[in-house]
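Take a look at the structure below.
Note that this complex is displayed minus one protein chain, with the remaining chains in position.
On to chain A.
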Amino acid sequence: MLKAAYEWLDKRLDITPMWRDIADHEVPEHVNPAHHFSAFIYCFGGLTFFIVVIQILSGMFLTMYYVPDIENAWKSVDYLQNEIAFGQIVRGMHHWGASVSIVMLFLHTLRVFFTGSYKHPREFNWVIGMLLFFTMLGLGFTGYLLPWDNKAYFATKVGIEIAASVPVIGSALATFLQGGEVVGAQTLARFFALHVFFLPAALLGLMGAHFFLIRKQGISGPL
């Protein structure tokens, strides 16, 4: 039945080459933790992706209750954390997942750096990886404001002050982030849009490019 459905689709769409391109390739021994335990260092990239998936899923559920305006933001977070079934778990996953994804990303970066995997011919994928790193830091910075508690508010205020002290582009950057003269309603709406639409879009695009290049170039050889 399943096979018949697949063949029906395959006849019309020719999907076999597509998934074979994605899935059908050999993985060398030196990155396989089943053969060498020390190869676990090669898992951090995959784990970063795994945590990012957790972040996307938990974030999608959070937006079901979260209200991005200064009157209700904190109240909605308080409500979803304390009144909704599993709300605390979902918010907990998103909150702690933010830190864990940074840790995994950092470990992955260290692995790539210290195994010299960024060298020819993978220079471009390293650059994409660094852009991914910056995008993740941006997600961390914008997401920190959204609960709209004192910690969020004052940390963002300091962050924007730091951005404003950059010469030449500083004040423009601060205005862009703040959406006005003070950290307030505009800032929250803006950070929400950045956190939920712009930066995840960039993240997904960059991750697609990252994986495409890994698939094209293969994983780097053993040291």
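Heads up, the rule we're going with is that contacts are C-beta pairs under 8 Å (C-beta built on N, C-alpha and C of every residue); 3 or more make two chains touch, one makes a residue touch a chain; residues count from 1.
Keep this in mind: contacts and distances are computed from a predicted model.
Enquirer: Could you tell me which of "Menaquinol-cytochrome c reductase cytochrome b/c subunit", "ATP-binding cassette domain-containing protein", "Branched-chain amino acid ABC transporter permease" or "Carbon-phosphorus lyase complex subunit PhnI" is the UniProt name of the chain missing from the displayed complex?
Expert: Options "Menaquinol-cytochrome c reductase cytochrome b/c subunit", "ATP-binding cassette domain-containing protein", "Branched-chain amino acid ABC transporter permease" or "Carbon-phosphorus lyase complex subunit PhnI" considered; the missing chain's recorded name is "Menaquinol-cytochrome c reductase cytochrome b/c subunit".
Enquirer: Taking the entire complex into account, which one of A:180, A:208 or A:221 touches the absent chain?
Expert: Reading the full complex, the residue touching the unseen chain is A:221.
Enquirer: For the chain that got dropped from the picture, name the residues of chain A it touches.
Expert: The missing chain touches chain A at positions 17, 20-21, 23-30, 32-35, 40, 43, 46-47, 50-51, 54, 70, 74-75, 77-78, 81, 88-89, 91-100, 102, 109-110, 113-120, 122-123, 126-127, 130, 133-134, 137, 140-141, 144, 147-155, 157-159, 162-163, 165-167, 182-184, 218, 220-223.
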